[in-house]
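Note that one protein chain of the assembly has been removed; the remaining protein chains are unaltered in position.
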């Protein structure tokens, strides 16, 4: 009886069975609560009348209670998640899992100020990360994991090109400082200004708060801006190739299977 | 006789037979009328002499009449478009089709102010959407449908990466507000300012109306701008791979056909 | 004797035989002259001392003479270029060829002011286009023609997506005008201001001379900026796929050749 009840709780808070209505309602309730929290965090930056502030305070307390209960239930039912481990080990393992860490981070900013008198309201933004739960929906998880797999596979090429970019940025920022400082000392005050300019130029953001005015500075800036095109083109090429190979791999695997199991001339199955 | 006349009307307004001159003239006339309307909508935002305003008014009325007649004719001939349905059902089906909805939206802003006294001139811009009719030209329809097919196929990957971007934008906007508000309270007034900054930085638009001035803000901004490169690179990679697979699929299908119907050694046809 | 001399002239000015030293020297001389003209066109926009202006005038006359002689020689030897046509037809054909038109445009701005007293110095910039002759170098011609072939092949897809972009730009510019005009009437004066803003936002240039200040305007701008990412991603994907297919086509053709001419098991040639 106790075990069946626990099993049911586990199903509701963890599994995402298509037919389990209660589990779906629970998921939607949590996501709605997270979105409500995101709205509060944003709303908190506006000047609001006191009665709204009070409502927000209550939602904050309510969220903290719900998230805490949920967190404790997840720890309690962790032995269903990792049945291969024991009662204690499965819980420890769960507590140190990535999602559990985020869940803990989402409730901690509520409890710490009760003990130590500091204002951690800003940290409530961490609750936004809980939105990652949306990826529990199967279709998006596999899509995201494909994106992650491609990025990981091409990581050494991406890191290499990013390293070259970082080198170029450091070098150009120091040169730019030395070129532009005499002309506009209050804009290019030090190499950090140069770096800020290098980022704005390389990424083609170009806010317009810092830009060269001397001829040499402009020529250097033009070169950096044109190289910035490469900053987009090279990783894009790497990532495109990554996606293609991933897709091709799957196609090749299917074709290989077909070639081994079907006669190429008559089309009949060979076993 | 009546049926042949109706058939002819249908051919003129719907079909795009290469040899049907009248149908072609009708298509060009409608497209010209749409373009004329686009020009009027744009011209209407300028300060113009009264006599031109009068001409524009007449064109407006003329367009409304033509579009209304065309819309009614399309409903009338809808049973030729969906011969499998009955007289009533085919028309209901047509009225709720995407293109018919746009056609209705294009004429409604003209009639509503005649009943309720409000100014809906702005809504005339909807007529611009009717330009989508250009895609009735075969070559462009298939091209556009290929683009749409690729975007749809890769949609879950694209949505996943857009979701991550949205998360990053919300988180960074709140952090940015907290970092920059003390330094420039009239620029970063609330989290919405932060979001506006996040969009400008992520998309590398960088208007220059809002940017960080503190050291921490600049570092955060640099990270966001560099991640913004990924905002271009990842979807581009996904879309490229999508186009490639689509193309390859077609090539593979052709090759498969050839392998089944032609001997790989002598090249003669096998049936 | 006369024919051999003419043949030699033709070889020098037209052919780009690797071993023909005189032809190479001639090519380099013309390219150097074009570059010198580019420098003059740029230099002409600076305030310069009179003696330099005189030198520039002489270079201008010298260039016009050389280019005129070259143009006439090319017409004279056109029957070697199109041996299949007659003496008159080959010359007419040459005069209306793309490169000959550019050559004529490059010298015309010099002669017209001698007859009609107008200043066409600005048109000297057309001489810059003559730099396209660099593509006579084989390696670059084939590269450029590959790029052109890919762009042409994917043209209907590219045009389709550009058309959608144009529609979006027109619609958003009119909406933006109506949204922002009350708030900043001197910035968003008419729909053209809206279009200018749409271009700056879609292409992510973002000069910062025009941007929304109202909440609705900013939300619309954010949507447009994010769609602007697609403006890069979709054509990039299309072009990438185009390059890939082109490359694959070549590889497939080679493989097909090998499969037909070499035994897949023993590797020996079959004919």
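Chains here go by letter, A, B and C, matching the order in which they are written, and residues are numbered from 1 within each.
In the analysis below, contacts are C-beta pairs under 8 Å (C-beta built on N, C-alpha and C of every residue); 3 or more make two chains touch, one makes a residue touch a chain.
Here the structure is a predicted model, which means the values were calculated and not measured.
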Among C:33, C:78 or C:150, choose the residue that contacts the chain missing from this document, as touch is defined above. C:150
Considering the complete complex, of A:48, A:148 or A:229, the missing chain is touched by A:229
The listed residue (C:90, C:156 or C:240) that touches the chain absent from the view is C:240
List every residue of chain C that touches the chain not included in the displayed model. 38, 41-46, 122, 125, 128-129, 131-132, 134-135, 139-140, 142-144, 146-147, 150-151, 192, 195-196, 199-200, 203-209, 231-232, 235-236, 239-240, 242-244, 246-248, 251, 264, 267
Need a quick check: the contact residues on chain B for the chain that isn't drawn. 204, 206-208, 236-237, 240, 244
Can you list, in ascending order, the chain A residues touching the missing chain? 156-157, 159-161, 163-164, 167, 170-171, 173-175, 177-178, 181, 190-192, 194-195, 200-201, 204-208, 211, 215, 218, 221-222, 225-226, 228-230, 232-234, 236-238, 240-241, 244-245, 248, 252, 259-260, 270
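The definition used in the following text is that only the chains that are shown with their structure count from here on.
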Using mean CA coordinates as chain centres, what's the chain B-chain C distance in Å? 30
How many angstrom lie between the centres of chain A and chain C, each centre taken as the mean Cα position? 42
Residue numbers of chain C (touch at least two other chains): 204, 206-208, 236-237, 240, 244
